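One chain of protein is taken out of this complex; the other chains stay put.
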Amino acid sequence: MKLLIFAASHRPESVNRKLAKLAAAHVVAQNIDVDFAEYSEFDMPIYNDEIARSGVPDIAQSFAHRASKADGIVICSPEYNWSYPGSLKNIIDWTSRLKPNRLAGKTALLMSATPGSRGGIIGLNHLKTPLEALQLFVFPKVFPLGYTEQAFDAEHCLSDKKQRESFLSMLDDYILFTRKLCAP
Amino acid sequence: MKLLIFAASHRPESVNRKLAKLAAAHVVAQNIDVDFAEYSEFDMPIYNDEIARSGVPDIAQSFAHRASKADGIVICSPEYNWSYPGSLKNIIDWTSRLKPNRLAGKTALLMSATPGSRGGIIGLNHLKTPLEALQLFVFPKVFPLGYTEQAFDAEHCLSDKKQRESFLSMLDDYILFTRKLCAP
Amino acid sequence: MKLLIFAASHRPESVNRKLAKLAAAHVVAQNIDVDFAEYSEFDMPIYNDEIARSGVPDIAQSFAHRASKADGIVICSPEYNWSYPGSLKNIIDWTSRLKPNRLAGKTALLMSATPGSRGGIIGLNHLKTPLEALQLFVFPKVFPLGYTEQAFDAEHCLSDKKQRESFLSMLDDYILFTRKLCAP
Partner (left out) sequence: MKLLIFAASHRPESVNRKLAKLAAAHVVAQNIDVDFAEYSEFDMPIYNDEIARSGVPDIAQSFAHRASKADGIVICSPEYNWSYPGSLKNIIDWTSRLKPNRLAGKTALLMSATPGSRGGIIGLNHLKTPLEALQLFVFPKVFPLGYTEQAFDAEHCLSDKKQRESFLSMLDDYILFTRKLCAP
């Protein structure tokens, strides 16, 4: 099994990147391949329905290619304005132009980290919809991490024991979900 | 009163642009100022939280400036992947970095045109959320126009009488809503 | 101006009822009429589309009547299963059978209180939709109160100063919104 993992943030010290790294470490420890991507690797022009007629940018193709090599995609996304970043939807919009659909039948796991109390839960809820439109199986449980300033300990792990356990058991459940749905 | 009106599409023959033009004509006929924008005027780089620390692109500033001169914003948006375009959210994400918030207290009216039966209703429903996060008053009724191939007559008006009346009365109700909430 | 205020909970010591009472007190202090309802006053049978053909239960009519006497409705609702209570939607479903629509043009303000961190924000977000279907103007800002065990002080006020101020200023903004949209 192989998972593509990335955070939808350009900041090296981003808490979403930290959370994505944490997920990657747990996945790798179970002998599952991880393709960890930096968000800047997916920088592509704004979707333009006029230009889209003559093709899809190379970077969108490269994103689709990496996604097609994986069985599932783990996205750790900040919440902007009560929804997920436009840049993330922009990737989805370009990718959806490729025929056949490279993402159909893959699974997805959604996480989010925010300084406030709600952990980006509304954004995660909205993000499910376009991913399901692309025929991904989105894992029903999401992980909204709030109060990020206190959330991590010195070893970059989740400091709260209950939260840490719920994070790891969600990852395990997601791996099983992916194994059942698309990987032998 | 003044309204900023645009379609979230780059294609000159876009049905969303056609619908936006129709709305603009009705508004102008009531002696209300209209600032009709082409979507390409708002082409801006993808939002990047690292770069955002050092400022906001000129075009995002210009969008915010034009919005700030209006009492309300009328958006006619295609639906991609069961949601609104990433490019539209990208504009919102950049604009939200400007302090003070240039859009607070404005109203918004949302319309959508799609070739299929549903007229983009899910995308419109999702689009409300980030606009409300920016403190706009989004008009509760939306206009999802389906089956666009048959929707317009030779004069570029809506061919179905019932649909035309419902479109115009929605515009009138929205104008009254804007007058009450933010314009004398 | 007059507001109908209630909590969607049957428990006398409910934190949602407490929050509704707090809102009512602030509204009354500004010389605005308040009709404070207990949720049990709106106990009505489950909506049944077969029975609905021959009429609407008396209690649904009484709810609609009280709502029709008000300019706005303030609802304080618990969140069950990541959405608002079925009982609340049941009231909306019966009320929507009455012609003409008794709620059209009223405003609504939505609040929620939950023991967890998220304060019922997903439920509030979902609740907007059927209320807008009934042609209410739902105030864009909502009030999700989390960690309810620590939220109230001995005088039944919100203990956190910042939260208290944001609660009161939201109420004031909502009153102004209602005044502009439907009350002289």
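For clarity, chains are labelled A, B and C in written order, and residue numbers in each chain start from 1.
Going forward, a residue touches a chain if its C-beta (ideal position, glycine included) is under 8 Å from a C-beta of that chain, and two chains touch if they have at least 3 such contacts.
Only a predicted model underlies this, so the values are computations on that prediction, with no experimental measurement involved.
J.: Would you indicate which residue among A:I46, A:L136 or A:I175 is in contact with the undisplayed chain?
T.: A:L136
J.: Would you write out the residues of chain C that touch the absent chain, in ascending order?
T.: 9-12, 14, 43-51, 78, 80-93, 96, 122, 126, 129-130, 132-134
J.: Can you list, in ascending order, the chain A residues touching the missing chain?
T.: Residues 125, 128-129, 132, 135-138, 140-141, 177, 180-181 of chain A touch the chain that is not shown.
J.: In the full complex, which bits of chain B touch the chain not displayed? Write them out.
T.: 117-119, 121-122, 125, 144, 146
Methods note: only the chains that are shown with their structure count from here on.
J.: Which chain lies the greatest distance away from chain C when centres are computed from Cα atoms alone?
T.: Chain A.
J.: State, to the nearest whole Å, the distance from the C-alpha centre of chain A to the C-alpha centre of chain C.
T.: That pair's centroid distance is 36 Å.
J.: Please output the residue numbers of chain C that touch at least 2 other chains, ranges allowed.
T.: Each of 125 in chain C touches at least two other chains.
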